[in-house]
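A single protein chain has been omitted from the complex, and every remaining protein chain is retained in its original position.
Up next is chain A:
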Amino acid sequence: MMSGILELPEGCIAAAISFTSPRDACRLACVSTTFRSAAESDAVWDHFLPPEYLSAISGSGSGAASSSSSSSTTTSSKKELYLRACHNPILINGGKLSFWLDKPSGKKCYMISARELKIVWSSTPEYWGWISLPEARFPEVAELRSVCWFEIRGEISTSLLSPMTTYVPYLVFKPTEESFGFGNNPVEVTVGLSGSEGQNRTVYLDTREQRDILFYLQLPRRRFKRGQASVPPDDRGFSPEKRGDGWLEIELGEFFYGGEEEGDLSMSILEVKRELPEGCIAAAISFTSPRDACRLACVSTTFRSAAESDAVWDHFLPPEYLSAISGSGSGASSSSSSSTTTSSKKELYLRACHNPILINEGKLSFWVDKPSGKKCYMISARELKIIWICTPEYWGWISLPEASEGQKRTVYLDTRRDIFPQLPRRFKRRQASVPPDDRGFPLEKRGDGWLEIELGKFFYGGDEEGDLSMTILEVKRGNWKQGLVFQGIEIRPKEE
């Protein structure tokens, strides 16, 4: 009944077999003598041999490496030639690539020479050297001597690949006697078309066997759910495997080439940075001061991003400021308090420093000390207890336009005819022999055009309850004095 196919001419059988794979052909050779004859025919194996291989070994100028009888091409059978193409890689493209065929499938395989890879620091002889090894396919291989940053990249044009094929790139290497430093340091490997994101994962180049079971946390989380937690699920490819030729290889990923994708397939092997994540940096910065944060922004781009993040500046902004500007009734300085939500916390912070707002029904002016983020106040003159204040002949209330922005409502007090305020006692003592402007407690000119005089220091630890009080009294009663305007008493942190 089955005899029909046996009667097919050998040529037809060969044509059919040539559409299968080399592996199928070898199996089909066992069917019958006719099949064997067909399956071993040049017609079939010529079909399996990529034309690039034939042109590479015929063109003597292309640097075919396996010297073994490239001249005998014409005399040996195509099947022998195919097997040679599988077992004896040849050098092509001026020695940049090693080229052979995958025996079962006949697909094209390549190894990119180390010289063709982009190896960071490879031109520095202290870090990387070029040596010859008898067991290598290329005249030179790269030896890692000592390097603090490990990075290797390689590319191959997709036009060289066999279509409809899933390719798996491997990094081929072997450890030397002095090998160390890869045990705890994962490397990230990436495979993909140049310019695309590619797929990446983390592997270890360390060869210790215990590695094998350690990395399944890198795999998708569902693997846990299958109850394999104590068993390494498919750990293939996350640590190096021993090859038949004595080298080790580590899988870099997978790439399916359909035949249409143009460009280069690129592969990279990079050390994984052990840098702190931005979140941790931001957490640390939020424990420093605004001044530190601004300086730390200059460390690196990650630091800058962390140092300018809302998380950090939110930490620096006193909650009282936020509630003061959100409560509209509290007399927030008119300047765009509505934009609070849209601006960054850092912008808000800077506004809090540069634009004091009135709080407590205008009794206090409130702002934030820029370098430290500490709260600062100025007590309005109306809130000060001033002797004789109720006597208009002695004290008056006036309005001045040069008040800081948004504070036009503030009232200032004018000493028409009152006693000169007494400066702190220390001041007085020193003043006795030395003019105050030279040392001690001079009157200082402020940026806003007013004058100020330091009244003393007070350290607030956080537990002290009660009021901080300040007094300015004349030492001796006596002569009449006049002509000063008092804006208020300002309280701000001591400059470091």
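Keep this in mind: a contact is a pair of C-beta atoms (placed from the backbone, for glycine too) under 8 Å apart; a residue touches a chain by one contact, two chains touch by 3 or more; residues count from 1.
What we mean here is this: contacts and distances are computed from a predicted model.
Per the UniProt record, the absent chain's protein name among "SKP1-like protein", "Ribosomal protein S5 domain 2-type protein", "Trafficking protein particle complex subunit" or "Ubiquinone biosynthesis monooxygenase COQ6, mitochondrial" is "SKP1-like protein". Residue-wise, the contact with the chain that is not shown comes from A:Glu275, picked out of A:Glu275, A:Glu320 or A:Glu361.
The chain not shown here is touched by just one of A:Phe35, A:Tyr82, A:Phe303 or A:Tyr321, and that residue is A:Phe303. Among A:Cys294, A:Ile386, A:Leu400 or A:Ile489, only A:Cys294 touches the chain left out of the display. The chain that is not drawn here is touched, among residues A:Leu81, A:Leu205, A:Ile285 or A:Ala324, by A:Ile285. Seen from chain A, the chain kept out of the figure touches residues 183-184, 186, 208, 210-211, 213-218, 224-225, 227, 229-230, 274-277, 279-281, 283-289, 291-304, 370-371, 496.
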